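Beneath this line is the structure, given in structure tokens, with notes to follow.
The complex appears here minus one protein chain, its other protein chains still in place.
A and B are the chain letters, set down in written order, and residue numbers restart from 1 in every chain.
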Amino acid sequence: MRIPCPFCGARDSREFVFRGDAQPVRPGGDDAGAMFDYLYLRDNPAGAFEELWYHAQGCRNWLRVTRNTVTHAITDARLARPEPAA
Amino acid sequence: MSAQPFRLAHGGLIDRSRTLTFTFDGKSYTGHPGDTLASALLAHGVRLFGRSFKYHRPRGVLTAGSEEPNALVTLREGARAEPNTRATTIELFDGLVATSQNRWPSLGFDLMAVNQLAAPLFVAGFYYKTFMWPAKAWEKLYEPLIRRAAGLGALSGQEDPDHYEHDHAFCDVLVVGAGPAGLIAALDAGRAGLRVVLADEGAMPGGQLLTERVQIDGQDGPAWVAGAIAALSAMPHVRVMRRTTVFGRFDDGEHGAIEQVADHLPVPLPGQPRQRLWKIVARQTILATGATERPIVFDGNDRPGVMLAGAVSTYCNRYGVAPGRRAVVLTASDSGWQTAADLIAAGVTLLAVIDTRAGVPEILTAPIRAAGVPVLTGGQLVAAKGSPLSQVIAADNQGRRHSYAADLLAVAGGWNPQVALAAHLGHKPVWREDIAAYALGAAPADVSAAGAADGVYGLAGAMASARAAVLKAAAALGTALTPAALPAAQDTAHAVSAVWATGPCKAKAFVDFQHDVTASDVTLAVREGYTSVEHLKRYTTLGMATDQGRVSQVNGHGLLAAATGKALAETGTIRARPPVVPVAIGAFGGHHRGRQFRPTRHTASHDWAAARGAVFVDAGQWKRAQWYALPHETTWRQSVDREVHATRNGVGLCDVSTLGKIELIGADVGTLLDRLYINGFAALPVGKARYGLMLREDGFAMDDGTVTRFADDRWFMTTTTANAARVMQHIDFARQVLWPDLDAQAVSVTEQWATYSIAGPRARELLAAALPDSDVSNVALPYMGAVAMRWRGYAARLFRLSFSGELAYELSVPAHLGAALVHHLCDVGTLFGLTPYGTEALGVMRIEKGHPAGNELNGWTTAADLGLGRMASKTKDYIGRIMAGRPALVDPARPRLVGLKPVDGVSAVRAGAHLLRPGATPAPSHDEGYVSSACYSPTLGTPIALALLAHGADRHGEDVVVHDPVRGADVRALVCDPVFFDPAGERLRG
Partner (left out) sequence: MRYSIVQLARQALGRHRGWAPAWRDATPKDGYDVVIVGGGGHGLAAAYYLAKVHGITNVALVERGWIGGGNAGRNTTIIRSNYGLPGNEPFYEWSMKLWEGLEQDLNYNAMVSQRGVLNLYHSDPQRDAYARRGNAMRMHGVDATLLDADAVRKMAPFLDFDNARFPIDGGLLQERGGTARHDAVNWGYARAASALGVDIIQNCEVTGFLRDASGAVTGVETGRGTIRAGKVGLAVAGMTSHVAAKAGLKLPIESHVLQAFVSEGLKPLIPGVITYGAGHFYVSQSDKGGLVFGGDIDGYNSYAQRGNLPVVEDVCEGAMALMPMIGRVRMLRSWGGIMDMSMDGSPIIDHTPIPGLYLNAGWCYGGFKATPASGWCFAHLLATDTAHDTATAYRLDRFRTGHVIDEKGAGAQPNLH
């Protein structure tokens, strides 16, 4: 598998660390229920999936990668943090 | 060449000017360069090559390629012995030694063949129905017997002496297979300027151009191939890889390929790997992998002397060997007639050609009839008899029997395109009625098949199909292609019919040769309801032999379809799995074995430590000094006790460079740290360090360490050695994903700093002498203070931190100065009795001080469990705060950190022991915790331990039983505060 890192170019997945679903947003505040949902519940779709990869042996950017979990085809990869203003 | 009685007088791509000598089962034979082990043995008239798995049936050579199921031998001897090697692909070399397998006492006389007598019982799945009584007999009696008979070849049990390499290639077009289709594809793509890799499993590219008597562009096949290879070799952007099998297709254009660098040599040349594993990343892939011939199922179809027709042609044409003297051809496809012609041309007596089809075109039959050979169309093969083959009984279309005294039966059952590579990503081949085979269906977008791999068997057609594949690939790559005219060639007839079995198929009619799966086994499986292709495979083991069903599978599915009344398109086929051909495990491992299994990380002063007698211990990939043995010390405890004593009473030196180190810069680092740690950091003054504890988001402790502030926007964090990479990732996650708005940069500097702890009552004296320009007084550098300084002109940092509980400093210098610093400290330190200490003494001192470390930060503990609950801020949010409040995490009955001392003052309390109340029986319901860390405390003169004990904080002064049944007897211990030494911390502040 090759991850098209927007900073480094297409690189072997060996350089990356996988984390998982990119959708859940960490809730602030004291809502334990929201935190439980964020931390533990997963859609786990069979199909298109937005996921987080860390280019640990490259630029050390966290990436938001769109990959199909059935075909493994990657259709998009971008930095997880917002692009800096030009 | 009377020594090789079956060698033809002329022809073949062998070098007759040189003779090679080799042995098989101890007997000496000769052959020529260009031979395989199989062709050379056939040249001597050897018919018997091996024994089958279950019935130990005698077996000969069936094929001339990597799909061979029968002729498996052990190649070479001793540590280089290589079991289950296909005689059909072993390139002959001088001095080759091969041995037959799975027979006792000898290949010719195999007592295990007695299994055949029990064949009526040994049907598919028989073992599921018996061996159940009595209950204990399976392991004691039946299974040992079965296991003794299992397997084919034996492994030496010795370390593989050869080595293996990994390499990478990137290309626009990968062409797999260098037959006519592959060569055309590579030439076309190469001429268009595309980067091409052409990989072929053989030593000699050419495929069918080497094995069939054809004319191409007015040349014979091998001559044209030579020209094509020369043209390709002249293109710098084209790489031709011989002896290289592409065995697997993976995601994003990645292919695995195995190059057999030195398998054709007696031993690899000095420095040469035996094999090289390639990872080839291709933008487009063209499968020119050809097709493999399938046998036909009939009684006795496994007799030595029954051979696939294409293989017979190959032995005649490529190797100049007649695989027999008196031959019969059985065919269900047009190609069998070509073999008949090849046999006639080779001077073999052809007794008959039997075609199971009724309407065979005159153009095929006429030349054979003209040679005076009887032709039976619409015929059947009743039985092959003799071992080796001596009689072939056929029936004509009237049912009349004909018997032939043949020693060779060439079988042409049709062709299966080799498209497994396209199936590895999950695209199943589809049944094609026109070629009576499974072929490429919906393939990955970047994969095409060409030539026989696409079911196009004629030479001209194959090349045209390759051209079409290249055009498709070039279009996908956006490359214009103006191809030259294709070479002139003729198409031979190549119709194939779907014939799986012929004749009565009563008992010994084999579908899977190696595993002895018969036609009646398939019927039995169907009768018992194992009717999906996967159930059939698993119940009968059909297709699970070393050829992975390349020879057997389609026939099996054909018989299954017939038995279930389904169409082959409906039954489907088994999903092909990598590798296409078996690949040595050593090749996958590459050089990652022995000491090179994983990288070894040395700190800057490793050599100094080694010279000081250090015994090293693995800490992740690091080597750390565990203790420094003096010459007179005979046990490790002597060294460790001395080091602890010296540090507690004088001054010690410890290399702590392996701790993770992270530099953080930015206006919002304080805020970030507040969210990472349970305790507050934003208000930490410049020049101060603070201990912190991080949680995972699920509320359990993750790591601890210190953070020092060197400027308003400049911070320095340490982590444990084990968690360095993980914490770095965690910080990057927090600052990039969770809170990208924070102005906080982070970079790992673990490798950049060498850090030494100088600990003990005389640490300040030593440092004052070693760093005369620095003020190390308690006022200038109090406990938890830090200063940036310079040492020998380079940036350095001095921290007043203590893990040992002593007056202690940590001094960091750039890593390249680490060794120099250690030498300097030791030089100065002789005046103060400076003693280097290792991780063991470090561990003893931290247990004496009750500091949690890796054994306590084990992923199961909370801050409160570790006695650090009071550190948690109530006024800020931080990672793990919410989940740490879950009921199970705040349960007062949770095991809490305590100290333990043996009641008798001498018994060892071991880490990993469990804790029970005195008098309680050892049962899960009485399990109250466990010992996490233990040591002998030279300071206290007694063994001590840290433990996690239910309600532990409330039980100081109680007795517990330390229960360690896997290692020894129970020990009584006294529960105490985890801080055994200097609980007020006076020494470290002094």
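As a convention for this text, a residue touches a chain if its C-beta (ideal position, glycine included) is under 8 Å from a C-beta of that chain, and two chains touch if they have at least 3 such contacts.
Owing to the predicted nature of the structure, the values given are computational and were not obtained by experimental measurement.
Engineer: Looking at the full complex, which residue from B:L194, B:V583, B:A629 or B:M717 touches the chain that isn't shown here?
Structural biologist: Within the whole complex, the residue contacting the unshown chain is B:V583.
Engineer: In the full complex, which of B:A98, B:V261, B:A394 or B:A913 touches the chain missing from this view?
Structural biologist: Once the missing chain is taken into account, the touching residue is B:A913.
Engineer: Out of B:T19, B:Q116 or B:S156, which residue would touch the omitted chain in the full complex?
Structural biologist: B:S156
Engineer: Over the whole complex, note the residues of chain B touching the chain we left out.
Structural biologist: Chain B touches the missing chain through residues 53, 80-84, 120-121, 123, 126-133, 135, 138-139, 143, 146-148, 150-160, 162, 164, 166, 248, 250-251, 254, 256, 277, 279, 424-426, 520, 524, 527-530, 532, 534-535, 538-539, 541, 544, 546, 548, 577-579, 582-586, 588-590, 592-598, 600, 617-618, 696-700, 702, 854-855, 858-860, 883, 886-889, 910-914, 922-924, 926-927, 930, 963-967.
Engineer: Across the whole complex, list the residues on chain A that are touched by the chain not included here.
Structural biologist: 1, 12-14, 18-21, 36, 39-46, 49, 51, 67, 69-72
As a convention for this text, only the chains that are shown with their structure count from here on.
Engineer: Between chain A and chain B, what is the gap in Å from one C-alpha centre to the other?
Structural biologist: The answer is 27 Å.
Engineer: Mind pulling up the chain A residues that touch chain B in the complex?
Structural biologist: Of all residues in chain A, those touching chain B are 1-2, 10, 17, 19, 26, 28-32, 35-36, 39, 52, 54, 56, 60-62, 71-72, 74, 79-82.
Engineer: In the complex of these two chains, what residues of chain B are touching chain A?
Structural biologist: Residues in contact with chain A: 250-254, 281, 425-426, 697-698, 725, 728-729, 732-733, 736-738, 740, 877, 882-883, 885-886.
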